[in-house]
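Comments concern the structure below.
Only a portion of the chains appears, each positioned as in the full assembly.
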Amino acid sequence: MTPTDPFSDLAAALSGELNSSETAGVRIDASRRHRTGAPEVIYGKGKSAEQISVAIRRLIAVEGRALAARIDADQAATVELALGGEPIELDFDPVGRTLIARAPDRRPPSTGGRVGLISAGSSDRPQLSEAAAILFEMGCETRSVHDVGVAGLHRLVAPLRQMSTFDPDALVVAAGMDGVLPGVISGLVAIPVVALPTSTGYGFGGEGVGALTTMLQACAPGIAVVNIDNGIGAGVMAGLIANRAAAQRSS
Amino acid sequence: MTPTDPFSDLAAALSGELNSSETAGVRIDASRRHRTGAPEVIYGKGKSAEQISVAIRRLIAVEGRALAARIDADQAATVELALGGEPIELDFDPVGRTLIARAPDRRPPSTGGRVGLISAGSSDRPQLSEAAAILFEMGCETRSVHDVGVAGLHRLVAPLRQMSTFDPDALVVAAGMDGVLPGVISGLVAIPVVALPTSTGYGFGGEGVGALTTMLQACAPGIAVVNIDNGIGAGVMAGLIANRAAAQRSS
Amino acid sequence: MTPTDPFSDLAAALSGELNSSETAGVRIDASRRHRTGAPEVIYGKGKSAEQISVAIRRLIAVEGRALAARIDADQAATVELALGGEPIELDFDPVGRTLIARAPDRRPPSTGGRVGLISAGSSDRPQLSEAAAILFEMGCETRSVHDVGVAGLHRLVAPLRQMSTFDPDALVVAAGMDGVLPGVISGLVAIPVVALPTSTGYGFGGEGVGALTTMLQACAPGIAVVNIDNGIGAGVMAGLIANRAAAQRSS
């Protein structure tokens, strides 16, 4: 496998071969998946339905699929209306607040990468759903277990053993409140852990700040952190790790 | 046992019976042990050797013993010189940085209260030593285990089982860095846990702030927190709990 | 009284005897009361009525009772509908925002533990009500006084004297704004004080941060703190202290 030149897009832009036009204030990075291993994701918060629709159409044209995150039910409905007559299938997940658009029956290729998803509490599921959505787009297989927080350590036993038999290349572990779970798991397994703090919690250190701090201070190494509620970021990091491992398996 | 009037000292002061004179800027609260269950502690930081000596002499006169905390080696040596010819025995603990003064062979009465002391890392020992010193003054029996942090959960097993056979009335659990240990223990036992964050740790959430936050956000209830490095505070809280229980046993 | 092995549940899980199944993303810790001295509490915030109902049914099956906290009036009404035909009695407290569910006439056993509840201002009552609810589930007797803040110290006299005749094993003292009350009380009595900062207050140090800071910096030892508005946490800590003392009385 020949490594790509990291600067090929930049060189193409400098020579004028590659251009990025702007529509409704949106400038799509069409070659992002090729360059960085993950497709561009449309960040829905604060965008108009028109902007989201424009972005979806352009990504569909290039990739056949598009993923929009942080989409609320109203935005989803309006985008559905806007794209009504077009050959685009839409799938809205109200838990993870993601919207998948695809040319008819277009599935992402499967890479063979494997990522385990673990939540400390039932309120951490939306963030894991967001991570699962981008992992699917990146071609990874995922497995999830929920509500295995450390207040009752024994609840972690069976789920983590099952997860272990799945033999994941990476774990995403989401936790709010005291954010203890990723560090405890990192002390039990030899798998890279992507820690995902969630905005669950109240009072001092609430809104995820306490969880983030705990994860940054974790005594057990083998753990790295993304920002609070950043399910996409956790998914892409874990997906890159898993796809790297999968590429070695298949080569 | 008849409950004391919480306001007896205040009433005595209002009627002029109880007065608190000031020497070298120090005003001793001689009735504190009787009123609150714990003797006054001399906080050494920033005090001159003269001020510490004055306070020691006055407490010895009332209680026969005195405990000074946050004493460095220089202060200890100077106080030793100052009190040289007097019938006061001094005992300096360089780890916990406490200085015990006592009239010859004067021991605190034993209450029968039992407190377990647990540290997550070897760098949390000074704070536990400070807690142990005040617990001794309050008449409690203590037992300690060290370096049982959660990065290797199995290391906690034997020490906590031993601690359990000691049947403590309360636990003081000290931890720095991610401060995870008190919450994990609180999820395993039916004993009140006084969580003591220590200023171990660096970077974001360092100096004990991350540990404090974790403890405040702990998912497992049955835990309450004192300020960072406040070994005296943790000890007094645990000592009050243990002495309350011990008083019921003996009554 | 033989101390329990803290790791019995964990050992049972490792040997496969104890399993924790997941329904609707919820995994109940059925043995928590036995292990930690306090029953599991359903944290209602962000949970669907279905999730709350599932959790109630499962806890009722094990314990005969269930306590849900942070429940708003809408959630309470929907849960009432969902559990309509079942032999479960529901009791919603709109002040403390707790919902008690019980198999017909099932009361928690009385332990004889005694906890005093004191608020600095009338706006701190919801948090004390939450604490009272869990203390009732833990079998403790409680007594409450309200609005005895230090802006008029004399208002504290009669209530604290009455409280003293109740001879409590522990106090929960709630305060917002400057959070001064727990420290002042701790300087007057020989009873362990669980300090409960509340999110009353505005401007710099508002939302309970100022109160929390004051309690952590309290000059009078014999006080430990839970997170802002954490009535459940304060209640469980005080309940463990009181039940420990009560167990000694009765043994």
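We just call them A, B and C in the order they show up, numbering each chain from 1.
In this text, a contact is a pair of C-beta atoms (placed from the backbone, for glycine too) under 8 Å apart; a residue touches a chain by one contact, two chains touch by 3 or more.
Since the structure is predicted, the reported quantities are computational estimates derived from the model, not experimental observations.
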- Query: Given 3 placed copies of the single sequence, how many copies form the entire complex?
  - Reply: 8
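Keep in mind that, in the parts below, only the chains that are shown with their structure count from here on.
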- Quote the value, from 0 to 180 degrees and to the nearest 5, of the angle by which the CA atoms of subunit A must be rotated to coincide with those of subunit C. 90
- Average the C-alpha coordinates of each chain, average all protein C-alpha coordinates together, and give the chain whose average is closest to the overall one. C
- Rounded Å distance, subunit A centre to subunit B centre (Cα mean): 48
- Message: Need the CA-centroid distance for the pair subunit A / subunit C, whole Å please.
- Response: 37
- Query: Cα centroid separation between subunit B and subunit C, in whole Å?
  - Reply: 26
- Find every residue in subunit A that makes contact with two or more other chains and list them. 151-153, 203-205
- Message: For a test of understanding, state which residues of subunit A touch subunit B in their complex under the given definition.
- Response: 120-121, 149-153, 177-180, 183-184, 187-188, 201, 203-206, 209-211, 213-220
- Using the touch rule from the top, collect the residues of subunit B that touch subunit C in their complex. 1, 3-7, 10, 35-38, 41, 157, 160-161, 164-165, 167, 169-170, 185-192, 194-195, 212, 216-218, 220-227, 230, 232-237, 240-241, 244-246, 248-249, 251
- Across the complex, what residues on subunit A touch subunit C? 122-123, 125, 145-148, 151-155, 157-158, 200, 202-205
